[in-house]
Structures are given as C-alpha cells and as structure tokens.
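Here is the structure we will look at.
Yeah, one chain of the complex is gone here, protein chain that is, but the others are all in their spots.
So that you can tell them apart, the chains are marked A and B in the order they are listed, and the count of residues begins at 1 in each.
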Amino acid sequence: MTTRAVENWTLEPLVKFVKEASARLVLVMTSAGQVLAQHGFSRAVDVMSAAALGAAIVASTDEIARQMGQPPFAALNHQGERHGIFLAAVATGRGRLVALVVYDLEVSSLGLVQLFFEQLAADLQAASPKDSVPKQVLAADFERELSASLNTLFGR
Amino acid sequence: MAEEIKTLSSQLAQDPDSLVFLRLGELLRMKGQLDAAQRVAVTGLDRHPHLPDAHDLFARILADKHDYERAFDEWDMALRIAPDHVGALKGLAFLYFKVGDLAQAAAHLEAAQRVAPADASIAQALAMARGGESPPSPTAPEGEGEPVALPASDAPTERAPPPPPRPPGAAQPLEEARVFAGLEGAQEGLLLLDAAGRVLGGALKDPGGKDVTDAVAAYLAGVSQEAARTAKLLALGRWTGVAAEGNGGHVHLTAPTGDALLLVVRDRAVPMGRLAIIAQRAAVAARRWLEKHA
Partner (left out) sequence: MTTAPANYTRALDLVTRVRGVRGAMLVSADDGIIVAEQLMEGIKGPAVAALAASLATRLRRAMEAAGVGASLFWHLQAEQGALLVVPTAGGTLVVAVAEPDVNVGLVRLELLRAGEVVG
C-alpha cells in the first residue's frame, strides 16, 4: 500500500501512524477538503469523494456543536460490520487539519486508532511549518489545485 | 515375585526409612503395577531426596507410563547427584533416541560404557543407536546383557516412531527434533519459529491429533510483535513471556533469542507454573540449537 503526500512534512507522521494503527485508508486534509496526504487509496475519484464527504461531516458536526454551545467534537467514529471510520481534527501550524481513517476491525480497533491518532496529531503539530499562513484556495483555483494534488498523490 | 513384594511391603511398613522401597518399587513396576510402584517411589523420594537410585527408579516408572518429560527430569536429577549413574545415563540415552537425537543418545551410552565397561547391554545399545536402531529400553530388567522385551504392546521398548514424510525443501524431521532433544512433546507440543513466523523446529498437534503447526505459526509472529509493542509503550521493559490458559489447554510463548519465538502447548492437566519451567528448559535447548546453527 502506498503512502503519498502533497506536502512532504506530513509523510513521515502518516507512515508511522498507518503502521502503528494498522489503518487501511487515511486522508489528511484541510478542513476545506484539500488533501495533503493519503494512504491506501488506489483511485483519484475515491480520494476526491472521501475528502469532500469527510470535510462535510466535520463542518456539519462543528455547526451542531456550535448550535449546542459546545466546543467542536474531538473525534467521530462509525463502527461498521467489518470496518470502522474515524474522523478527527488537529490544529497545526498549517491550520486546522482533518484526518479520515478507515480501519479493518480484524486487525485494528477504535482504541488503537485513537491511541495512535494522538501521536499522529503531536507529530503533525511538531512537523508543520510554524509561520505559514493558511493558504486560501479560491474557487477559481480549486480545480487546478485539486488536479495538482491528485497528480502528486497518485504519482502521475 | 508376589511373595517378595509382600515381604518387602511389610518390611517397609515396619521401617519406612528403609531402602527396600527401591526393590519393592522395581518389582511393582516389573509387574506392571505402575501406580503402586509410583506411590512407593514418591514416598521413598520424600525420605531420600538425594538418593540417585530413587530418582532412577521413579524415572523408570514414569518412562513406563510414557511421561517422558518427567522421566527426563528424574534421570537428569539422578545425574546431577551422581554424574556416573549408569541407569540415568542409559535412561537419558533412550529418551534422546526417542526424539531422534542419535548423537546425544550415543554420547550418553558412551559415558555409561566408560563407567561400566563390562556391561554388555550398553555395548549392544550403543551399536544399535549408532546403527539407527532403537536401543533396549533402560526400563527393561538388567540381565545377561540381552534386552528383554516387555510384554505390553505399548511398553517403552518400542522403536522410535518413523519420521513423517518430508516436504521438499523442509528441514529434516530429525534435525527438528534435535532442537528439543529429551523434552516431551518435541513433535506435538513445542514449536520454534524465526522472526518471520517460519518453523525452525518442533511441531504442534491439536487435541484431535491434527497437525496445526503452520496455522499456529502464522499467528504467533503477530502475538509476539504485539507483546513487544505493549511492553514498550506501557514502559514495562522487555517482554519475557506470554502465558495463557485456554478451555482445552495452556500455552506459553517466549523469545529464546531476539529473533526467535518458542511456543509450548500442554493440556490443562499441566499447571501453569510447571509449563513455565518446561518453557524455560525448552528455551535453553532452543538457544543452544540456534547458537549451533547460526
């Protein structure tokens, strides 16, 4: 399984996380859905839809938390029959990032994913560029940015 | 024989510290009254724990009961007390032969021959061991040097079982057995693996007798990796073993060296503490074998 990063500083923490948590698929993206790194996806179209859905879920739950007068939820987990989906955000020097993790219940568990996600969050915080201003992606640039990211993520 | 048993029994009852228990235990063993023989031997050992002949007697009874592992312990103990004990040397030679370690079998018989050069049975056993034939059982009565077959069909004079067919490219079964020479269960309850989960020696059978070596080996690498990670992340230091009780048996997993794994499986009758001792002994044998084959 390949792990690839658009922004190289995300690569090492992600590789480590995948190994420790035995994750099957992982996306690290901005809260707007811009993908910074991925593991395990074989098709660009899957990355695009997973990133869009993940970002949408985080945005929705952030809004629910806001309406409840609560801080944003730390993490969300959905346990299916064979797989679990874990979604959590982490604040970094690159801005707020979201990780979407799909794990196989035969080889991993929510506990392991949570445990090593804490490490991933710390590693991403430590590795992220400290003084960078979060890049605004304009709608006009979005298609081009997305295409460039996918080219990098799939080695085209 | 019955009369002598009666006489010795009454002598022992009058003087429980008497050494007649050695003769009485042996007569009972020869009569096939193994449980009675064991009671006599164990009682004698309680009173004379440093008597090598008592350990030898107990070992013979255990060997007749096919409890080779404990027989090995008892003969081993006899040799620690009396390194030239011929009975113990012959007993261990027999056990080594049973697990296919002809070199160790011959070495023990040679040691016995040095102590008792006139004992024709040793020379004969040595010739048989060198020729790959099973030497006479050390539990057979000492006579004119002729091995005496025991009447029971499952008597320990049986030949070592023939080795299973060897798959292409696999290690010789004899070579595998050598890892755990002298330890009971070398081919059904002991397994040595490398770090990648490949079998180096031993074999496992489930309670139904089915060979489960490969299936278990496939899972063990994962268990040891998880044990190592758990110990590391919880700051418990280096892991030294995993012991588990199951519904149908007990298992003990250790890492005899940094890149090898040893699994011992026994039924529930074997207490966990004893399993740990068996595992320790098997780990020593495995380390020795790994060093020799490095």
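Note that in this section a contact is a pair of C-beta atoms (placed from the backbone, for glycine too) under 8 Å apart; a residue touches a chain by one contact, two chains touch by 3 or more.
Because the structure is a prediction, the values reported are computed rather than measured.
Contact with the undisplayed chain is limited, among B:32, B:117 or B:207, to B:207.
Within the set B:46, B:84, B:245 or B:259, the residue that contacts the chain not displayed is B:245. From the set A:74, A:115 or A:148, the residue in touch with the chain omitted from the display is A:115, counting the whole complex.
For chain B, the residues touching the absent chain in the complete assembly are 204-208, 210, 212, 215-216, 218-220, 222-223, 226-227, 229-231, 233-251, 263, 265. Although one chain is not shown, part of chain A still touches it, namely residues 79, 105, 108-112, 114-115, 118.
The rule is simple: only the chains that are shown with their structure count from here on.
Chain A and chain B, compared by their mean Cα positions, are separated by 57 Å.
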